[in-house]
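Coming up: subunit A.
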Amino acid sequence: MEDKTIKAVPAIELKGISKSFGPVQANKNISISVAPGTIHGIIGENGAGKSTLMSILYGFYKADKGEIWIKGKKTEIPDSQAAIAAGIGMVFQHFKLVQNFTVLENIILGAEDGGLLQPSLAKARKTLAELAAEYELNVNPDAVIEEIGVGQQQRVEILKALYRQAEILILDEPTGVLTPAEADQLFRILHRLKDEGKTIILITHKLREIMEATDTVSVMRRGEMTATVKTSETSPEHLAELMVGRKVLLRVDKVPARPGKPILEIENLRVVDEKGVERVKGIDLTVRAGEILGIAGVAGNGQSELLEVLGGMRPGSGAIRLNGRALPLSGPGSDARARRAAHVAHVPEDRQREGLIMEFHAWENVAFGYHHDPAYQSGIFMNNAALRADTDRKIEKFDVRPADGWLAAKNFSGGNQQKIVVAREIERNPDLLLVGQPTRGVDIGAIEFIHKQIVALRDQGKAVLLVSVELEEIFGLADRIAVMFDGHIMGERLPHETDEKELGLLMAGVSGEAA
Partner candidate 1 sequence: EPALIFDLGGKFDKSFNEAAFNGAKRWADETGGSFREIELQSEAQREQALRRFAEAGANPVITMGFAMADPLSAVAADYPDTKFVAVDVTWLDAPNIRQIGFAEHEGSYLVGMMAAMASKSGTVGFVGGMDIPLIRHFGCGYAQGAKAVNPDIKIVANMTGTTPAAWNDPVKGSELTKAQISQGADVVYAAAGGTGVGVLQTAADEGILSIGVDSNQNHLHPGKVLTSMLKRVDVAVYDAMKAGENLETGVFNMGLAEEGVGYALDENNASLISDEMKAAVDKARQDIIDGNLKVVSYYENDSCPALKF
Partner candidate 2 sequence: MDFLTIIQVLDSTVRLATPLLLACLAGLFSERAGIFDIGLEGKMLMSAFFSAAVAAVTGSVWLGLLAGIAASLVLAGLHGLASITFRGNQLISGVAINFLAAGMTVLIAQDWFQQGGRTPSLIGGGRFGPIEWPLAESLREFPLIGPVYSELLSGHSILVYVAFLAVPATWWVLFRTRFGLRLRAVGENPAAVDTAGVSVVGLRYAAVAICGVLCGIAGAYLATALQAGFVKDMTAGRGFIALAALIFAKWRPWHAMGACLLFGLLQAIALRFQNIDLGGVVIPVQVMDALPYVLTVVILAGFVGKAIPPRAGGEPYVKER
């Protein structure tokens, strides 16, 4: 109907945006225009400047140069308040929620109706119920953020934007932490919003999502906008090439597994967390030599605790055997150091909080966890020269960029940080490799590489336990799939005998027989 006239005026127009962080130029003279009532995708490698650009639009950062036009009007956005006033809402890559507040408190924060809280809360509760009904965005308004899953947290972020009546919604890598079902639901909501005339910008590393959800897509590389195309006129392969600058293999290339003897046997494993909640409720699993066992599941169903107890980071009860020998689950000999001595390597879920010391140089991080290795000692001191030589070797082999062992871990991009961790753990040639979310937030070039390394280890006859919330990754890598829900193993499947739908049901707690 009025479609044509509205489209004449872009909902958002950025003109010549530039932004530097000290010596790093994150955005270089970027211009982009998004039509109202569309979904616009933005893709690009890690560190390309996507988040920065959107943060500028949302008033979180201030651009050094450039103009922002909203609905045909030049708009100054010096802070987020101005952005909100201009009808912009943003769901950040790293959620901006207050962990010990309730959902309701987080939603009204900054959008209260008066000096007193009670009326605002009451009003928000009502509005929230309406929004929930309208968009199937159900969350318990009185739940405390730190006690709900990331999927729920993301809903809160979206509700925050809707509560502020955003007309323009920016989502920065929203599906990184979602189950397929949750992601599907998210996209249904996005389409509903689009149909209502709202404009959506979607940043993602997943080409499939771009292809399925967006109307137009822009590609960023090294701070510059390299292309903007209609989604219908492109293909994943083409986009990947635009992003990375070379051809990328989008499928994991591997030969069928030849499982050998059991390496890891888990019996009736239970884990109780610091708050006294049982997170792993008696599971039995076996991982064999030469196979990758994938654990699928929605984040927060006990997978993290499973990995942590296997990696020696927290105590548990039950029994685990490695190569037939029992490993203690609590008390002396159950810590991470003992696990490493038993040839268990661990790529943790959170590289920044666990796998690396962000302030350490890359070369110091290469010894992290293995700092007792005699090869790294000389007398009472650590043999830093040996460490640095080792680091240089790994940097070269794993193509870590920039190839500078003296850089602090925090100064590498996410993908390269992950490469450092993977290099450290895989190069130990462990009997068992524990891997959690190996490619979370990592761009497709790096994903390809990391996947190759994991498969190569399997092909050497080692056992791999892979935890991932990405079903695509599970299907691509795992030789056998176990699904975890609420601390239990819901069932095991072979990849070629199942599909995303069945796994999705298992992940939601619907047991195999019923499905």
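Criterion: contacts are C-beta pairs under 8 Å (C-beta built on N, C-alpha and C of every residue); 3 or more make two chains touch, one makes a residue touch a chain; residues count from 1.
With respect to how the candidates were assembled, all candidates are chains of the complex that A comes from, given by their letters.
This structure is a prediction, so every number in the text was calculated from the model and none was measured.
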Original post:
Among 1 or 2, which chain makes contact with subunit A in the assembled complex?
Top reply: 2
Original post:
Within the complex, which stretch of subunit A touches candidate 2?
Top reply: 21-22, 58, 60-61, 79-85, 90, 92, 96-101, 105-106, 108-112, 114-118, 120, 160
